[in-house]
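Omission of a single protein chain aside, the complex is shown with its protein chains in their original locations.
Coming up: subunit A.
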Amino acid sequence: MSQTAPLLVARDVSKTFGARKALDGVSVTVGAGEMVALIGPSGSGKSTLLRSISGLQTIDPGKGEIEVFGRAVQKNGRLAGDVRRTRGGLGMIFQQFNLVGRLTLFTNVMLGALGRLNPAVALLGWWPGAEKNKAMAALHRVGVSDYAGQRANTLSGGQQQRGAIARAILQGAKAILADEPVASLDPVSARRVMDLLVELNSRDGLGVIVTLHQVDYAIRYCRRVIALKAGKVVYDGPASELNRERLIDIYGPEIEEAFWEGGAPA
């Protein structure tokens, strides 16, 4: 894998659910260390695109293809045979955290190491000491190491989401795909999670693609914004150039509702 290979190359990606086209010929390229926000109204296809990048979802057969760090994830509607290795390099953050509720926060973070451990040993949960220390370091870094021994489902949303980020850190991911990571959080937790993503991007050089429902968050935290509308890319450029006119074009006249904390730009 070459260092200069872009995080994502998506070419002419379409995805149809029944009669509805969730993605309609989307082509996007994201550089290795970029931090990009994917925005758009509900049902615009931003989550579908993100899930297709990690191969959690197959795209329509045809000429569409998705490459991550120079390696094919899917092509012609089929996942690549080595998709698991590619997934290992992508840390995925979900709106509903997707931690295993009955396992401790610590064990959930350890699951990030599954891809690189001896499969039999990992099946039994005999984590090597060095990996355990790395997991604790990751939990400490995101500020929830005090809860390591608690079951994930006893923790608050913000704590769980930070645990999920720790899992991505332990995974040694080269990029983070975050699917509405703050949509289920209170504003304080949401800012901490976004700050962590920015820190992973600027300090560790991880690429970040984050879908956001809140346009103000996209503008505040990401330099580049890609907007989808009805499965098509309708804006791809600097966050600073997202003016009111463009936002009305994306969201329609009710753009105020797409803002969480601040008002829409004039």
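The working rule: a residue touches a chain if its C-beta (ideal position, glycine included) is under 8 Å from a C-beta of that chain, and two chains touch if they have at least 3 such contacts; residues count from 1.
In this section, contacts and distances are computed from a predicted model.
S.K.: I notice the complex is incomplete. Of the names "Phosphonate ABC transporter, permease protein PhnE", "NADH-quinone oxidoreductase subunit F", "Aminomethyl transferase family protein" or "Anti-sigma K factor RskA C-terminal domain-containing protein", which is the UniProt protein name for the chain that's not shown?
M.R.: Choosing among "Phosphonate ABC transporter, permease protein PhnE", "NADH-quinone oxidoreductase subunit F", "Aminomethyl transferase family protein" or "Anti-sigma K factor RskA C-terminal domain-containing protein", the correct UniProt name is "Phosphonate ABC transporter, permease protein PhnE".
S.K.: Check the options A:Gly112, A:Gly207 or A:Gly231 and report the residue that touches the missing chain.
M.R.: Per the contact definition at the top, the residue touching the missing chain is A:Gly112.
S.K.: Given the contact definition stated above, which residue among A:Leu8, A:Ala37, A:Ala72 or A:Leu90 touches the chain not shown here?
M.R.: Checking each option in A:Leu8, A:Ala37, A:Ala72 or A:Leu90, the one touching the absent chain turns out to be A:Leu90.
S.K.: Applying the definition given at the start, please give the residues of subunit A touching the unseen chain.
M.R.: Residues in contact with the chain left out: 54, 56, 84-92, 94, 96-103, 111-112, 114-115, 119, 122-123, 164, 167, 171.
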